[in-house]
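With one protein chain held back, the other chains of the complex are shown just where they sit.
Should a chain be cited, it is by its letter among A and B, assigned in written order, with residues numbered from 1 in that chain.
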Amino acid sequence: MSTTAPLNVPEIVTLENLRRISRQRALGYGITLMIIGVLEVLWFGGANSSLETTLELGYNSATVMPSIAAGLRVVALLVGLVLLAPVASGRVRALVASRLRFTTGLRGLLAIVGGYLVVWPLALWGGVNHSGALRTMTIPVWTTGYVLGALSIAAGALLAWRRFDRSASPLLLTGMMLFILGFLVWVARGSNVSGLQLQITGILAAAVSAATFLIFGSLSGTLCERSGVVNIAIEGQFMTGAISSVMIVSAMNGSGISKLLGVLVAGLLGALLGWVLAIMSLRYQANQIIVGIVIVAFCTAVTQFLMFQVLDTHENLNGAYALPVWAIPFLSHVPIVGPVLFDQNVLVYVAILGVIIANVALFRTRWGLRVRSVGEKPIASETVGVSVLQMRYSAVILGGFIAGVGGAAFTIGPGTNFTFGMTSGYGYIALAIMIFGRWRPYGALMASLLFGFTIALSANLNIYLSQLVIPQQFISMLPYFITIAAVAGLVGRIRPPAADGVPFSRE
Amino acid sequence: MRLELRAITKRFGSLAANNDVSLVVEPGQIHCLLGENGAGKSTLMNVLYGMITPDSGQILINDQVVTIRDPKDAVAQGIGMVHQHFMLIPVFSVADNIILGSEPLKPWPFIDHRSATERIVALADEYNFDIDPSATIENLPIGQQQRVEILKALSHNAEILILDEPTAVLTPQEADALMVVMRSLKDQGKSIIFITHKLKEVLEIADVITVMRLGEVVGTTTPEESDEAALATMMVGRDVSLVVDKPPAQVGEVVLDVKNLFVQDDRGLTAVKGVSFEVRAGEILAFAGVQGNGQTELVEALTGMRAVMAGTMELNGKNLVGSSVRDVLDAGVGHVPEDRQRHGLVLSLSIADNLVLDQLGSPEYKAWWGRKLKAIEENGKARIAEYDIRAQDESEPLSALSGGNQQKVVMARELSRELKVLICAQPTRGLDVGSIEFMHRQIVAIRDEGVAVVIVSSELDEVVALGDRVAVLFDGMIQDIVAPTTSREDLGLLMAGSRPALNSEPRS
Partner (left out) sequence: MSVDVATTKRPPSRLLMLAVRVRRANMFLVLLFALLVGLSVGAIMIIVTTPTLLNSWGSFFSHPGGTISENFNTLWFAYEQIFEGSLVNFHALRVVIDHPSQANLAVVLGPISLTLQYATPLIVAALGLAIGFRSNLFDIGGQGQVIAGGLLAGLIGFSLHLNPLLQISLELVGAMVAGALLASVAGVLKAYTGAHEVIVTMMCNYIMVLFMGYLLITNLYARPGVKDGASKAVTPSGQLPFFFSHLSPNLLVNYGFVIALAMVFVVQWFFNRSKTGFELLMVGQNGEAARTAGINAKRTTIITLCLAGAFCGLAGMLELTGVDHFLSPNFGGSYGFDAITVALLGRNKPWGVFFGAIFFGAMYAGGEAMQAFTPTNIQYSLAQVIQAVVVFCVATPALIIEIFRLTDNERFRASGAAGGWAK
């Protein structure tokens, strides 16, 4: 009998493979950045040198940066520099390290606070203040193009040359955001004359506003799918929440308590729909996607019926009542960030709080551990006495509640009345965001903000229609295209919870 | 703790999985539950663990009747179970897996990770386990995962530990280590119910042996009173010869020639690392090895289902690398997949349809106007008769068949094509003895027709019985290709990755 000896082949080092791939990625990203830079120089930098753009940095007295005396400016500048020092230099960090542990969060905080304390006085000295407060800023278009382009090319070249793997994605993302900023500056060119200021704060605030329901929706999706149930009915929960909250608040003439009640009822109806989804998919083990789709169909029909049958004839039931807007003292004066993050309606704060709570709940508590276990391998949870169905019910119903509250963010959040079809597919986009955010609450938050930005962008570019090369419809398609790109995994491969969408039976 | 099962009966439809089964486990005893696949051992244990509700019968603990409705009750009664397929969550850490279900809380609802870790470390020390509580399960080797399972059961203060086929996934050496662990548990006063169908292990470790067959207890004995032959007879109800009756191979030309094959697994890690072998017409090359050493990926690569990173595969000199599954099948490769229900069959379709599953496009079953339903039906009838498939008729959905008959359908389908190579992965997994013998006869018969056969099996007995040559896989590499007469100890060492001095085999 013949025997063959195995060939002595050196083992392939898988880590090396991984490195090679990621280095290739860094190269690709770097080249992309450089192309973006060239584009910026040619496109925006090619604008007529006389054209300037006025940026609006704050839109009311609660959100503009107050002007301060020259002496205080110096103090602010110095404090800012001191705060920035440990961020920039490792040596300074080592000096202070005996007292403080420099976590990423602390460094980020120092960078932000210090940065503002430096930029603020510089901006005031630079004379961009307007009637005593930092309200608008006028910049030449072509310079912007050249500056952004040069930055982008430099960063791209560095990335392509040194192949920094870990900073590749953030760099590319920043580059793209700057490109969009440049594009906006270019679109609003001549606004110092026309008076059509580039409402950068307005757009960003609208982005956060639009992100609100996306945060709720993707959070709902995250909770449900972490437990192993695909909640495709978010769209339906949105609709229900939107119409019910507006009806409740309007019926009670927008009194304070009615708004609380409106949000609660919106959530409870969403929870009810979640319960239906849970019953169908858990007890009867029906296909979760079919059940979800049918729930959406049902909600569409019911809201349409209510809209035409009731709201059209009783317009007092469909009023425009807004939830209170809270301007957080001091913070709301920070330029750009202030009005965007700290001068919003209550639901925005609730959403962000919700993300934090959900993150803690999922990753720190008993409930979260059990929910995640049920979504990964339900049979294993069952063998240690965790009730799979109970966990899934709780997650899906809670998810439904969150999505229902998200529905309220369509209507009584910003204070608009209900129109049929106003959810326009954001329930599905929320699911894409959940994937984009890798089934994590913070990921969902970040991705929601990104999507909210594209939505706000496509909605706000209308005023510059005459200067736009692209028809408005195509700009409105942007969020949808980005969603497709997101689910197509252009962001890299992701692993969903293993038991996602799989019905569970013990035997 | 004394455990008694009294007259447990559980039926699935007309099949009695357990019929009037009684069993007594004394404290500090290692009680072996011996039986073939499908004898009802796992059903019985799932009843005990609350995963299955019995139709009738009682469970007594310390002579008190207890009701066990779900695993929670079982755990509360001090019963722990290590399942055959580990009940661990691959993406969780060891600590999270162990505390799941009984999480220590610092003020509600937060998990107290620190005290959990401390407890696990203490427990691991107590039983001499070397385990890092923060490691992620999917990165641990199988043996370690099993220890985590045992630790999990112990952390729930289990007094009785059920080990369901624990050695199936282990190398002989790892299995020996497990025996040591079992003995030390026994010394601490724990009772162990040890489920297996491997006679040697039973005789080595058991205090009491209960043999089950077809859902009933056929007898209880001890290692002293019994021997392998007697146990085997009890287990299958008649004398069995595990030796396959086969004439010497009439070896022909090289049919399948694989050189330096590299294949990745789903996670992107290299699972097959430079495998080279050749199979000649009329011989059986059997791959031995513990599961998870690249067998699955190797078979998938050979059948075109998985991309090949590097290396060559030639069938009669024709390149197979980069071919689609269809091309590979058309080239004359038969494939009996590892998991017949997942890969081999569509359970909701009829037997007749399943018998032509990979021949849909052949002119025999398809004309320009569509599928020839009549021909498919007739083929179904013919195969059912030829292979003695127990079914009402060819239109019955496959889900109605037993495992053995399902495997016969797969085999019948593959053998109905013109083959040059037959690749069988775990051809007899989960089958009863009768079906195993049938499969083995079929495989030998096709070999004698001049087909090159590749068998991949984690059952060492099967590999040795069927193979004309035995290739041992470890960590994605062929350790050696040896004669089936090689001693089990040496095979075991090869499977564990070490290379014994095999003076009997010349090596080039």
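Quick notes on this one:
Heads up, the rule we're going with is that a residue touches a chain if its C-beta (ideal position, glycine included) is under 8 Å from a C-beta of that chain, and two chains touch if they have at least 3 such contacts.
Computed from a predicted structure; not experimentally measured.
Although it is left out of the displayed model, the omitted chain contacts the following shown chains in the full complex: A, B. Only one residue from B:Thr67, B:Thr222 or B:Ser324 touches the chain missing from this view: B:Ser324.
Check A:Leu42, A:Leu81, A:Ile289 or A:Val325 against the missing chain and you find that the one touching it is A:Ile289. The omitted chain makes contact with just one of the residues B:Glu103, B:Glu297 or B:Asp358: B:Asp358.
In the complete complex, the hidden chain is touched by one of A:Leu42, A:Ile356 or A:Ile484, namely A:Ile484.
Contact residues of subunit B toward the unshown chain are 303, 305, 324-326, 328-330, 335, 337, 342-349, 353, 357-358, 360-361, 366, 369-371, 373. Although one chain is not shown, part of subunit A still touches it, namely residues 225, 230, 232, 280-281, 283-291, 293-298, 300-302, 304-306, 308-310, 424-425, 428-429, 431-432, 435, 471, 473-474, 476-477, 480-481, 483-484, 487-490, 493-498, 500-503.
The rule is simple: only the chains that are shown with their structure count from here on.
Here subunit A touches subunit B in the complex through residues 1-7, 9, 11-12, 14, 17-18, 361, 364-367, 369-370, 372-373, 376-377, 379-387, 495, 498, 506-507, going by the rule given at the top. Touching subunit A in their complex are the following residues of subunit B: 49, 51-52, 70-72, 75, 81, 83, 86-92, 96-97, 99-103, 105, 108-111, 152, 156, 259-260, 262, 268-270, 273-278, 309, 468-469, 477-483, 505-508.
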